[in-house]
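What follows is chain A.
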Amino acid sequence: MARQFMKGNDAIILGALAAGCRSYYGYPITPASEIAHAAALHFPALGGVFIQAESEIAAINMVYGTAGMGIRTMTASSSPGFSLKQEGLSYIAGAELPCVVVNIVRGGPGLGNIAPEQADYFQITKGGGHGNYRLVALAPNGAQEMCDLTMLAFDLADKYRTPACIMADGITGQMMEVVDIPEPKTVPYDHTSWCARGDSETRMNLISSIFLEPEDLEQHNLKLDKKYQQITAAETRYEEYRTDDADLIVVAYGVVSRIVYSTIDQAREEGLKVGLLRPITVWPFPSEPIRKLADSAKSFLAVELSTGQMIEDVKLAVEGRCPVHFYGRSGGMVPGGREILEQYRAILAGGTH
Partner candidate 1 sequence: MAKVFEKPTSFYSNFERKTAGSKKSTHYCPGCGHGNVHKMIAEALEDLGLAERSVFVSPVGCSVFGYYYFNSGNFQSAHGRAAAVATAVKRTNPDSIVMSYQGDGDLAAIGTAETIHTANRGENITVFFINNAIYGMTGGQMAPTTMIGQRSTTTPGGRTEVDHGNPIKVCEMLATLPAPTFITRVGLGNSKQIMQTRKAIRKALKIQAEGKGYSFVEILAPCPTGWKMDPPDARDHLLSTMEDIFPLGVYKDTSEDVTEDHWKRVSLPFDVNKRHEYLQAMKTPLDLEPVELKQDLNCKFAGFGGQGILTLGLFLAQVGMKAGHQVSWFPAYGPEMRGGTANCSVNICKDRIGAPTVEHPNVLVAMNQPSVEMFEDEVVDGGWVFLDSGICTGTASADRLKVTAIPAAEMADAVGTPKVANVVMLGAICAATGTFEPDYVKDTLRVIVRKKELLEMNLAAFDAGWEFVKNG
Partner candidate 2 sequence: MTTELKPYMDVDSELCKGCQLCLDVCPKSVIAISDKLNSSSYHPAYYIGDGCTGCGLCFYACPEPGAIRVVKP
């Protein structure tokens, strides 16, 4: 097995190349820039396209262009840059174009800082741009997943003709781990029926998100909604660790899920029956497994690098059947295992947060 010791950010491009992504359009921003560096190195070397765009907005609209040709394409940025892409994402979702967008989330709001956060959860999972749309959003928690989930994101994007997002934090982007180099794939989707490539086969096709008549736009929205329901039913992904008999279910994703993971066994040694549910897709959110766990667990704890965003989805899934506690750090502060363990002790001793 060929392996490479690499940054999470670089692993995204490894996955993209293996998935058959042909072009990358991006604008530099810390802590996502390594993705652009890797793209600039590798895409042209394989005959693909790399453009350092004049802005985040231009970059996402270039993605709109290539995605409208039915050809795999991507962009990546970090929080402030991702905010700028929202209009373009709304157009892409409205026009039902497959593409992959990456957000290596940093501290906000505003210029914030370049340290890791997960405070773009609302923006990514609840829309971000205007209109009725969703982003399929995958949250890797290590370099191998940065590669693997990027490949999956391209497949989901093509399968459902919809933009897919990799939501990672600054730590997952910047850290290096060993990654198995994947086998490249041919793209198993033929978009000739709708895409516009500038050839005679696709000459009749239109890429557009305009539906001038309210009746037509409502039908389009209903069609999109149906698609989102299908995605929810078929593509929700999550991972569980020692949840079977757990009194306390911790819900955490991305790098936080790893910090929590490292505390579970220790908690068990103390006699604290704690388990971890880790959303791999933050949209669609694993509401169903959480709802089921709420039948047996005594309480839930959402741990996030934010002041409380994903917790809303946990609460919706739990449906008020048991308390949902919250522990979050923000601004680039990352919780240590010790402070998370304190939360378990307090909650299981009857404390509330």
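Please note the rule applied: contacts are C-beta pairs under 8 Å (C-beta built on N, C-alpha and C of every residue); 3 or more make two chains touch, one makes a residue touch a chain; residues count from 1.
A quick word on the picks: all candidates are chains of the complex that A comes from, given by their letters.
Predicted model, so just to flag it, every value in this text is computed and none were measured.
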Checklist outcome for this item: Complex contact for chain A, selected from 1 or 2, goes to option 1
Checklist entry - Which positions of chain A touch candidate 1 when the two form their complex? => result 2-6, 14, 17-18, 20, 22-23, 25, 30-31, 42, 45-49, 51, 53-55, 57-59, 61-66, 68-69, 71, 73, 87-88, 91, 95, 113-115, 142, 170-171, 174-178, 181-186, 196-200, 202-210, 212-213, 216, 255, 258-259, 261-263, 334, 336-338
